[in-house]
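Complex shown without one protein chain; remaining protein chains in place.
Chains: A, B and C, in written order; residue numbering restarts at 1 for each.
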Amino acid sequence: MINKFVESIERAVAGIADGSTVLVSGFGVAGQPVELLEALAEQGAAELTVVCNNSGTGEDGLARLIKLGRVRKLIASYPSGTGSHVFAEAFAAGRIEYECVPQGTLAERLRAAGAGLGGFFTPTGYGTALADGKETRVIDGRGHVFEAPLHGDFALVKAENADRWGNLTYRKTGRNFGPLMCMAAATAIVQADRSCELGAMDPESVVTPGIFVQRVVVANGRTA
Amino acid sequence: MINKFVESIERAVAGIADGSTVLVSGFGVAGQPVELLEALAEQGAAELTVVCNNSGTGEDGLARLIKLGRVRKLIASYPSGTGSHVFAEAFAAGRIEYECVPQGTLAERLRAAGAGLGGFFTPTGYGTALADGKETRVIDGRGHVFEAPLHGDFALVKAENADRWGNLTYRKTGRNFGPLMCMAAATAIVQADRSCELGAMDPESVVTPGIFVQRVVVANGRTA
Amino acid sequence: MIEKRSRSEMARAVARDIPSGSYVNLGIGLPVLALEHWTPADDVVVHSENGILGMRALAPGEEPDPNLTNAAKAPVGMVPGGSFFHHADSFAMMRGGHLDYCVLGAYQVSASGDLANWSLGDTGRADAVGGAMDLAVGAKRVHVVMEHLTKDERPRLVAQCSLPLTGAGVVNRVYTDLATVDVTMNGFVVREMVPGLTRAQLQDRTGAPLCFELEEKHV
Partner (left out) sequence: MIEKRSRSEMARAVARDIPSGSYVNLGIGLPVLALEHWTPADDVVVHSENGILGMRALAPGEEPDPNLTNAAKAPVGMVPGGSFFHHADSFAMMRGGHLDYCVLGAYQVSASGDLANWSLGDTGRADAVGGAMDLAVGAKRVHVVMEHLTKDERPRLVAQCSLPLTGAGVVNRVYTDLATVDVTMNGFVVREMVPGLTRAQLQDRTGAPLCFELEEKHV
């Protein structure tokens, strides 16, 4: 019987090894898997490459991982902004590498990984510093940049509802990168606000089919 | 006020000119916009390039367009099978061009067009006759084929529910290529089984957001 | 006397080797017969390229829905926990390595795992590839189920495919009416033979050298 529920947040993050690439969902607070990130901080994995749109706010979650020195490199589109002082300090001090990727390219690179594509040409970033060193090509008269798929060893994703097959729905803008990161990771680990019985979800409204999910833990803590 | 509903099937297909590229949804009968295709046959546009997974069955819809000699070229993955004799005869007689595209590549080329990408590398078809003449590249030790986006002037798509903004839901496997073709066409024309009030659809369950749709007609005829 | 496997027995052999909890795509024809050999308790999740996870055979007397069909456009049912999605997502599952198994029919399989199952070559008819090439490159394991010989008694297991390829070096295992054969670095390895068949007879019906490493449980 397929049962992807694990009984504790500690079990959810078991096996994330030093040096792993970890995809972290969320756009600001919305969809941020805070409990999984806190559990990862306890678990101790280091030398991580983290892919996340932002860099965490305050001292929790991703910010805590960065503060603890566990993140070797951050791949993000917007690690600045209110409350992201932990990353700013680590970057200024040379304690963390940072690769800036346009937000849509970040999303599409994750999707390409999940969809088994070898890469794509996008007009985004053509003629800018973010295309430096990248292959470019003019297609139909328009400049494009080649972008490679972005695979994760693990994804940490927040969802609203989950069943034992790993089918997921999300809440409003909490959806953001979650569905793409589940596709792109070898092991997608989900914290869901709620569990439901198999068959309780409308098959038309499942956002992430369970095939893209490996572990689910119900964790409804401080976040909405 | 945005109101994408048109009052008749004739108005829905108005303006489709000779030589247009028309994307047609459906996988077999499921999701096939039969009424729109019949209206297009009446409307008379010729020299069409049609993109559709199949070639129509029996004598209706796409099969009728082919029989009438309106289709210059078919781009499809699976135009054979039970009931596709009209296409088979036209092809054998040299009356229609045919480009065979692997089904997943067809879907992805449509999505690339809708998503504004310049093309992508896929492992599908590498080392086969369908890669003949195409650019290939070995990425991470694996052969890939370059595939270009596939844009439509028009899409004819069948949906289940629609509101005046063009938000759509589909019915079961009737979804298939519909969401991708709406994205990929300059003008996406939808026949919906039912209309609903703006705001009646759950925003979490909209499959095709209205931004991808230009015209909607309610047409609940012989198809399910 | 050679006790050839029937179509149903071939499908049962296919089903038997796929563990509970697997995600599987079953091709049109012989492969889809495997459906009948799993029970709901097996939790084998069947994918259909036209946008279903959790496909099942239509139950006897169940009303068919023209919008709930399989890759062969035949009406099917759905199990609890299933989901619907569009073609780009469906083929992301296939191409992206998310399916544990796909089971395909074939015209020919070569000793290096090349698969030919979509075209009979230059016949003047329009070839139709469907989703075969995506499955061939994308599933974690590619199993083929086919008759051992063509209708005019030529081998389908060959040294090199003479028909146009669907994918190169993609097939892991082949089930025929005579044997179950793995495709390995060293070519064809026979794992299972039907009763009454000798090794020499099987080699005689096969277009490339066979190794024999029979699995006890299957003999």
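For this structure, a couple of remarks:
Basically, a contact is a pair of C-beta atoms (placed from the backbone, for glycine too) under 8 Å apart; a residue touches a chain by one contact, two chains touch by 3 or more.
Model, not experiment: these values are computed from the prediction.
Among A:Pro33, A:Gly56 or A:Pro102, only A:Pro102 touches the chain that is left out of the view. Annotation: of A:Ser20, A:Thr49, A:Thr124 or A:Gln214, A:Thr124 touches the absent chain (contact as defined above). On the side of chain A, touch with the chain left out of the figure occurs at residues 27-31, 53, 76-82, 87-88, 91-92, 98, 100-108, 110-111, 122-130, 143, 170-180, 207, 223-224. Where chain B meets the omitted chain, the residues involved are 1-2, 111, 113-117, 163-165, 167, 183, 198-199, 201, 203-204, 206, 209-212.
The rule is simple: only the chains that are shown with their structure count from here on.
Work out the mean CA point of chain A and of chain C, and you get 35 Å between them.
Once the centre of each chain is set as its mean CA position, chain A and chain B turn out to be 33 Å apart. The geometric centre of chain B is 29 Å away from that of chain C, both derived from CA atoms.
Each of the following residues of chain A touches two or more other chains: 115-117, 203-204. Counting only residues that touch two or more partner chains, chain C has 84-85, 88, 91, 94-95, 137-138.
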